[in-house]
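The structure that follows is given in the form of structure tokens.
Of the protein chains in this complex, one is absent; all others appear in place.
Going by the order they are written in, the chains are A and B; count residues from 1 in each one.
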Amino acid sequence: MKNTLKQVFHSGKFIFGFVIFVFILLMCIFYPIFVAKDPLKMIGSGNFFPPGTYVSQQEVVDSNSIYKLNIDTSASRFQMALSVENRAAMQEWLIKYGGIAEEDIDVTDAEGLAKLWISNYSAEKNGKMTSAKRKAYKRLDEAVQKAMKDSPLYLAEEGEDGSLQQIKKIGGSDFVNTKTLGSTETFLLGTDNFGRDVLTELVAATKTSLRIGLIAGLIATAIGLLLGLLAGYMGGTPDNLIMFVTNLFTVIPSFIILILISYSVGDAARGAMTVAVIIGITAWPWTCRSVRSQVISLRNRDHVNLSKLSGHSMMRIIFSDILPYIMSYVVMAMILQISSGILAEAQLSIIGLGPSTSTTATLGLMMNWAMTYSAHLNGSWWAFFPVVLVIALISFSLNLMNTGLDQVFNPTLRD
Amino acid sequence: MTAVDHVDFDFNEGEIVSIVGESGSGKTTLSKMLLGLISVTDGQLYFQGKPRDISSRRKKQEYWKNIQPIFQDPFASYNIFHKIDSVLLDCLNMRGFRSASNAQKVDMMTEACSFVNLKYAELTNKYPFELSGGQMQRLMIARIFLLKPKILMADEPTSMIDACSRATILDMLLKLRDETKMTVIFITHDIGLAYYISDKVYIMEHGKFVESGKPDDVILRPTQDYTKRLISDVPKIYEPWDLDAI
Partner (left out) sequence: MGKVMLEVKNLKTKYVTRFHEDVFAVDGVSLKIEEGRSLGIAGESGCGKSTLALSLMGYYFAPLHYLSGDIIVDGVNIAGMKPDEVRRKVLGQEIAYIPQAAMNALNPTMKINDFVNDVMYAHGSKMKKSEIREMAEARFNELGLPPEVLDKHAVELSGGMKQRTVIAISTILSPKVLIADEPSSALDVSSQKLVIRMMRQLMQKGYIKSMIFITHELPLLYNVTDDIAVMYAGQFVEQGTANEMVFDPVHPYAKGLMGSILVPEAGTREVKLTAIPGTPPNLKHPPEGCRFADRCPYAVPTCRSLAPEMKTFSGNREYRCLFSVKKLREVYSDGTGRRSGEKPAGIDELIADQ
């Protein structure tokens, strides 16, 4: 046993997979300890806030400790003022009416573009445009002019007599230390369609998905192992019967069965654990088949014959003379079942047949939400890409561990 | 497919009977039939004058008290997850010593081990892989010594053992036969070995016996073509080995 473990941990593939998996597992365990907030709390009111640190605008303005930093803020000012669409519009105008060659325009250099714009733009040339377009260019020109000017912002208050009283002047080099601000919130992976913190949600979802995978894998392995052992050892009618059922499951794509069962269970009853059980009871056939073939090759081994001749009962022979020999194989099969269980949940959820719950998130559900709210169309990559990555990493690490174990236990693959 | 085809033979107490055949002659199938591990399609097996009856588990257990095997591959004959003791303890349980005191069991196992020149004290709590092939096979003989069956089915018991350890195994089988008067059915492909050990030799070809009799008759003065060919194919030492006689 000790030797086997030593061997297992000699396998580079296993260790690599194991490290990834343990990292994911530790994240699931420790993250909620440090970030103790409800993963499904709708913190933002609006869809898909991009990743970043959010500070309260009012607090920034109100802040009394102003620091003057000698940093040229014009570049970032231009960056902020000129969106990608604006730059494209500027480029279009400059080429069409300004007579500037396309290669002379660098849209990535906001400041240079703005200067080019100031020196070339004239409203007279807009005569042939639609009025909407003309207005848009006018606004654009104003924005560029404003960004060029670098004038301070004035904060004013309406006095009793209705006149504006200046209470604060904010210059271009005025800075606020975010530490002095009371309300800042960092969303490393932004927020999702319901304004929930994606990272926290992702950790909680990973935990649930792992649990679903584990339960599905355990159920599938238990059923497959038991039936495989019986079919392989007993042969004859029990074998034919079990193989008939197994073949039925194999001929019909198991995903179809999964969909049918999920659908017929109904929305109300379909919690995360119900889905796990459903995946488990549809995934066992291949475990059963492979266990059966292993048992068939073992059942004529001499030690099994000897055990028979020593008068041992069938159950004793199965569990003490056959099972230990295929245990390493069963463990490997279970790892694959866990992996495919997680994938099956994701598949089911993405087509809307996953756990119908608003209290827990799963990886599949996160994908489903992101898809329903078109995150993939509006460029909110943070709502689905990290989820895809986690699913990929989990099944990559599990498969890698399985390959590593295979190399250790399968004599034909040893070098 | 017919592996064993209309085989008639009988043997008596205390004899070593060899069944010699090339691979695919059906000799292992025959041994499994005699052991009751494979069912017989047609024909009848008589044991101690009565037809053999192994229709229920109880009857099988009763039958298996009388016939026990030693298999070819000692490395496959042990459950590698069980300690060696469990093999011997199973024998004691089978003989009805399940409720015997621990000391009594250890005594019996020690005796059996010393019969095959092994020390029980050194073997206890060991796993099969800590033993050499020869030691494993000797322990199998110790098992037979404990069970004292009427018939021992030895299926190529020395073919996976090195030549130097083979003599030990054969000596022990002979000693076992002398002490317990059991019948040994010795299955082998090695004619030299069959000649050395047996009282009676059966030559098997494609599931049928082609020749049988005393080893001196069958092997030194064969009458059947198949036997002649088989013997001429084996390399000789004292006589010239004619390579061209095919």
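Remarks
The definition used in the following text is that contacts are C-beta pairs under 8 Å (C-beta built on N, C-alpha and C of every residue); 3 or more make two chains touch, one makes a residue touch a chain.
As the structure is a prediction and not an experimental result, all values here were calculated from the model.
Screening B:Leu45, B:Ile80, B:Ala121 or B:Leu220 for touch with the missing chain picks out B:Leu220.
Among B:Met94, B:Val210 or B:Leu230, the one in contact with the hidden chain is B:Leu230. For chain B, the residues touching the chain absent from view are 22-23, 117, 132, 134-135, 162-168, 170-171, 189-196, 215-216, 219-220, 229-231, 233-239, 241, 243-244, 246.
One rule holds for everything that comes next: only the chains that are shown with their structure count from here on.
Within the complex formed with chain A, the chain B residues making contact are 32, 35, 37, 57, 60-61, 64, 68-69, 71-73, 76-82, 87, 90-91, 93-94. Remark: chain A residues 301-303, 305-313, 320-321, 324-325 touch chain B in the complex.
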